[in-house]
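One structure, pasted below without further comment.
Left out: one protein chain. Kept in place: all the others.
Entry: chain A
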Amino acid sequence: MSHFFRLIHNENVKIYKRMGTWVMIGILVLVVALVGAFTKFVLDPGSNADWKSQLTAENAQLTESLETAPMLEAQKRLLKERIALNEYRVEHDLAPMERDSLWGYMVDATTFTGIAALFTIVIAAGMVASEFSWGTVKLLLIRPVSRTKVLLAKYASTLLFAVLMLVLLFSTSFLFGMIFFGFTGAETPYLSYSNGRVVQQNMVTHIIELFGFRSIDLIMMVTLAFMISTVFRSSSLAIGISLFLMFTGPQIVQLLSQYDWVKYILFANTDLQQYTTGTPLVEGMTMTFSIVMLLIYFGLFAFLSLFIFNKRDVAA
């Protein structure tokens, strides 16, 4: 096992001894800081003093559309949940979270997982393809280490980089949130709706949960990039295809959502939040179905990478 750790150590040396990696890490931290500053100094938070009457008005409107407008079962359920949450807030005197608060900002910052995904894709795309373009693959593969182990070490190091990016995102958004907005409202709970009841939840748990949901998309796209890098030995192709699919995939799936078969496409399943706080893309899709689909896609990517990497004639 310690041998495998040494292989991961090797891959990490190759990641972090390159300038490009540190530029990406720097950009991530910079974006988090800049958006924090923008939220604090430029955006107008608006008056939130009469939030109670606002929520009451919203509820009245929602109730009306619930009765008159035609809509799907799932949409109806969603509106009812929203009404229940709003009522709970008014009853228990819990003001909605504001953007220019520590938690509000941290929740916003979870969308930057997209940037973390982007950078991790760049790393993943280079993992195997670069060894070929540098010519170092010839010396790498004549060591007493099986190709499977080499590839697994590379994949594990890519995931470690993803974890680093997420931890960095979480900690810097907490840090800059504290600097810009202070630790006020730390006790504000997050309200969620489960089994027909409104429940209070710890805010940090909620934010970590958000990170968790977004990481699924990240891991799938990174694995895809890693596979393309291994199969085609081209990092630009891997970056291009993965980013294209990451940005357009969800839209394409949305466009095609009238067809039933769309549920078998990867991007219809990467957002598991659709089952907890939204409507499933296609009627009848369940969390279990999506998890099974994700595992199938993951298995396919892993199999293709391993199979082709083991079979390949190295003749560069």
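Observations on the model:
Keep in mind that, in the parts below, a contact is a pair of C-beta atoms (placed from the backbone, for glycine too) under 8 Å apart; a residue touches a chain by one contact, two chains touch by 3 or more; residues count from 1.
Simple rule for what comes next: contacts and distances are computed from a predicted model.
According to UniProt, the chain absent from the figure is "ABC transporter, ATP-binding protein", selected among "AIM24 family protein", "Ligase-associated DNA damage response DEXH box helicase", "ABC transporter, ATP-binding protein" or "Succinate dehydrogenase / fumarate reductase iron-sulfur subunit".
Within the whole complex, the absent chain has one touching residue among A:R6, A:R77 or A:H92, and that is A:R6.
The chain omitted from view is touched by exactly one of A:S65, A:T111 or A:T136, namely A:T136.
Residues 3, 6-7, 9-10, 13-14, 17-19, 134-136, 138-139, 141-146, 311, 313-315 of chain A touch the missing chain (whole complex, contact as defined above).
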